[in-house]
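Since the structure comes first, as structure tokens, the remarks are kept for the end.
Shown here: the complex without one of its protein chains, the others still in place.
The letters A, B, C and D name the chains in turn, as written, and every chain counts its residues from 1.
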Amino acid sequence: MSPEVNSNGWEPRIIAFFCNWCTYTAADLAGVSRLRHAPNVRIIRLMCSGRVDPQFVLDAFVQGADGVLIGGCHPGDCHYMEGNYKALRRFRLMRRMLENMGIEPQRFRLEWISASEGERVRTVVNEMVETLRPLGPLALPQQRVRWDEELHEHVTDEKEVKSHAG
Amino acid sequence: MKRYLLYPGCSLHSTGKAYGESIGAVFSHLGLELSELKDWNCCGATSYASIDEMEAFSLAARNLALAEQQKDGERPDLVAPCNACYLVLTKTQQYMTQYDNVRKTVDRALTEAGLMYRRSVRVRHPLDVLVNDVGLEALQQHVKEPLNGLRVACYYGCQVVRPFGLIDDKFHPTLMDRIVEKLGAEPVDWSLKTFCCGGSLTGTIPDAGLPLNRSILTEAVRRGAGVIVTCCPLCQFNLECLQNKLRARYGLSVEIPVLYFTQLMGLAFGLDDRALGMQRLFVPVPRRWRVLKGGDTVHA
Amino acid sequence: MILWPMLGFIRGKPHADPRARMRKLKYEKELDLAFGEHVAAKAYGQKLLSCIQCGTCGSTCPLSDYMDYTPRKIIAMTREGFKEDVLNSLTIWLCASCYACTVQCPRQIHITDVMYTLKREAIAAGVYPRRYPIPVFSRQFFDLVRRQGRNSEGRLLLKFYLKTNPFRLLSQAWLGLRLMWTGRFSLKQDRVHDMQKLKRLLAAAAPSKEVPS
Amino acid sequence: MPDKPKVAFYWCASCGGCEESVVDLAEDILFVVDKVDILFWPVALDFKKSDVEAMADKSLVATFINGAVRTSEQGEMVRLLRRKSQLIVAYGACAHLGGIPGLANQFPREQILRYVYTEAPSVVNEEGTRPMQTWPHNGAALHLPEFHQRVRSLDQVIDVDYYLPGCAPTPRLLKEAVIALLSGQLPPKGTVLAPDVALCDECPRKNSKPTDIAYDRFVRPHQVQLDPEQCFLAQGVVCMGPSTRGGCEALCVKGRMPCTGCFGPTSRARDQGAKMLSSLASAMTATSESDIDRTLDGIPDPVGTFYRYGLPASLLRGRVLQTEEKESP
Partner (left out) sequence: MPDHNGSIRIGFYICHCGHNIAATVDVEAVARYVSGLPNVVVSREYKYMCSDPGQELIAQDIHDLNLNRVVVASCSPLLHETTFRTAVERGGLNPFYFQMVNVRENVSWVHEDRRAATLKAMDLARAAVHRVTFHKALERKFVHIHPDVLVVGGGIAGIHAALTLANSGKKVYLVEREPTIGGHMAQFDKTFPTLDCAACILTPKMSAVKAHPNIKLWTYSEVSSVEGYVGSYTVKVRRKPRYVDEELCVGCLACIDECVYKEPKYADSFNLGLSKRKPVYLPFPQATPKIVVIDPETCIQFKSGKCKQTCVEACDREAIDLKQAETVEEIKVGTIVLATGYKTFNARRTPQYGYGRFPNVFTSLEVERLINASGPTGGHLVTREGREPRTVGIIHCVGSRDRNTNRWCSRTCCMYSLKLAHLLKEHTGAEVYNFYIDIRAAGKTYEEFYDRLLEENVHFIRGRVAEVTDVAAIPEEEGHLIIRAEDTMIGVVRRIPVDMVVLAVGMEPQADAGDVRRLFNISCSTEGFFLERHPKLAPVETFTDGIFIAGACQGPKDIPDSVAQAGAAAAQAQMLIDKGEVELEPNTAFIDEEHCSGCKSCIPLCPFHALSFNEATGKAQLNAALCKGCGTCVAACPSGSIQQNLFEDSMIFGEIDGLMNMVYETGKEVADVA
């Protein structure tokens, strides 16, 4: 999803990793109950929040997400006993790292949402969208393009470089 | 030694003088330091909010901010003996956290007044402090003249236990009863502990306010109470000072002393009458509480 | 009903006799359909709209006996936009803020706040019963605190009776004297030192300046 | 005699250790020298850029470039060498992943320059003089290379054919690489010339690692008395071995220090650091946020720990520039 697509200016783009048993089901429930909420979230379904590989989170940001949301079962309720605890620990460590790397903590969120909490899905999504707005776009892809401009400044033969570095 | 800030509110400076005096006496007897909040202002009570709510919240919040200022650093315990003050202060705290518009407006108002509230104040009612900080056992230690045989109706009034204080059951609180027991007296079980005393209506619309009052007094006596103790200046005023009028115009058939629970404690601790403001009572306690044994009240 | 003589104070109001208060036919055009949501928003939360008319408030209220409408009816009418009837009612002024209804309401409606809101609406609309004691009392209290930062019960009562019914002052004299003897009553004005700052605080909180949530 | 394949060595942002490692070939260097003609090697032999420019394109069989790319000059040189060489080998961690210099990507350029030229405690520079890119010198203009915003691994600037990992690559790896080149039996382009299995596989302490490891604390080597036999992780010391390519024969571990990850990730991981932190965090004992945070305090510098050699080549590549940090041109 590209930032240009929305006619009325920039819209935060959030990638959500939801566990199959609780949060994804809750999202379905939100649907069944027609709980309208912000269209900024794209859900990726995993079996368990324990499957969320920190690489996914980083890749999401690098590919242009403005926020990443992880949804899992409440502590003690994990369908696989303790996957959500592993998710929580990774989350806490990731958060520290991301902060060092200049990514605001509000952009990365972990929520426990049980299968019956469709309402919570709505609240969390809307909340997160609202907290992201003031932060503005993270826009790493665009930033990367800007950085790489400096590579071409002194290039005598554009073609040359392309043929190799392209 | 724990230190507390006192928020007297308007009543403790007039009709409720005895409440302030007895609290002072009891607290210092228990070795609790209690100093009055400097330059406090009216909490807004119920009337102010009827005209302008945000101003009312801001008024209340000013006291909270002052408390922080005067306690600089350490987390202040602000003791509000008047039920109305207690409710308004706790309500203000809760609404400031719960509702954006209140928080924003009040915070801005405080800034205008060169103040700021860091949400650190604990608003306490004397009941809460005495039972939860001091502890019933500790209180019992200080009893010199146990009030054996005295039957006491504990009247809490409406605002101390609901809906923000949450220090006791909303309908049948027991904090005061538990204290009274420790004093050697016997709390009567009755159903009007939190029944409205009429509040300011006794003044504005007596025909609506006073009957409420009457039923409380009658029920207390019917339950064999020799004395009513209360923890709110307005309740105390309504219940005690209007008994004549009630007899004259609303067919009240009984007379019963109405003390602040702190006065009763003072008596049991063997403190001096004047220190407890006993002389300010309309319905005096005949030859102190002893004659009240068995609840044989002087019926008018 | 003992209360009716009291109501004599509201002169020239069609609402003087509550029995004649509510017509049995209403046209939709007489109603203000936005009123319900408006009040709900002002009185903290949309909960008002979730009222199921169970009547707990009415039966908890120690004063419903003296009200022209029970609180339940007030909420129903507010919800349905019976603005005029609601703002003219005595109910809202009789609420003693004992919060009994609020803690019992099965829908957790902040009924006391609803009453406060309605009082303010009534004042704003200028339809509240002018010489009905309670609004007068509130106004006296308000002015006093605004001016002094504190309320002094003595003066408040004095002013109040002068405004409403001077004769009752006499009936209160005995009480007043006893209060003085016992040192529980004085006319001396208790006030906040730092009034300028307090005034600024109040100015900043004025309705016009309220920060929307 | 038939002319031998021509090769070149070049260095960019590097410590020189990689050059050392070439010399470390010891007697084997002779074997190399005997097999190839080294046409360009600034560290060892005196050549000029012009000499390289003079060469015909693709006339070099292979060029070994070490060091990361941070300046316009380095950029220019590697592009030039790319033109002249048939094969480019990124030599060593810095060329491969950005290396230690890459840690600079945690800070905006301006902050670095400010620190280096004014704020560093050892610096005396009242006028706050800074190197200028161009300086008028009697009529002519002198040029200095531009200091880029970012440190880059070699393949982020030019096309790279092979990688020799390590800080520095071991002589064995280099020798094998050269032999492979000469023999012409080349692995697929883009291959990292080291085993694709993590270090633990060849670690002497492998067997001392329990199968039920659970971290209730993390410590750094200097903080505790370490058991010289037991797996570092089993002792709560972060060792990057599990997420780092083998091939170094566990030199550091044999030297009684934990692996810090210079060989980079395996081909199956996109981000070495993320993988390692995931593995460590997953196996912690704490369950409450506060306990978790307390345990994590044992890793005071996550970026420095998990990305010591790989920051520029990691997914994020470095600190995200916040608007207030963006520099005015």
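Note that a contact is a pair of C-beta atoms (placed from the backbone, for glycine too) under 8 Å apart; a residue touches a chain by one contact, two chains touch by 3 or more.
Note that the coordinates shown come from a computational prediction; the quantities given were computed from them, not determined experimentally.
Touched by the hidden chain within the whole complex are the displayed chains A, B, C, D.
Note that of D:G246, D:P302 or D:G318, the residue touching the chain absent from this view is D:G246.
Residues of subunit D in contact with the chain left out of this view: 196-201, 206, 209-214, 241-243, 246, 265-266, 268-270, 275-276, 278-279, 282-283. Contact between subunit B and the absent chain runs through residues 169-172, 189-192, 215, 219. For subunit C, the residues touching the chain absent from view are 52-61, 64-65, 70, 72-73, 100, 103-104, 106-108.
Heads up, the rule we're going with is that only the chains that are shown with their structure count from here on.
Between subunit A and subunit D the centroid-to-centroid distance comes to 29 Å (mean Cα coordinates, whole Å). Residue numbers of subunit C whose C-beta contacts span two or more other chains: none are found. Residues of subunit D found to touch two or more other chains are absent. For subunit D in complex with subunit A, the touching residues are 72, 75-76, 79, 82-83, 106, 146, 148-150, 152, 157-159, 269-271, 273-275, 277-278, 280-282, 284, 286-287, 289, 292-293, 296, 299, 301-303, 306, 314-323, 325.
Across the complex, subunit D is touched by residues 50, 53-55, 57-59, 61-62, 75, 85-86, 88-90, 92-94, 96-97, 100-103, 136, 138, 140, 143-144, 147, 150-151, 153-155, 160-161, 164-165 of subunit A. Only residues 2-3, 6, 44, 62-63, 65-66, 94, 96-100, 102-103, 116-117, 119-120, 123, 133-135, 137-139, 141-142, 145-146, 149-154, 157, 160, 164, 174-175, 178-179, 182-186, 190, 192-194, 197-198, 200-207, 209-213 of subunit C touch subunit B when the two sit together in their complex.
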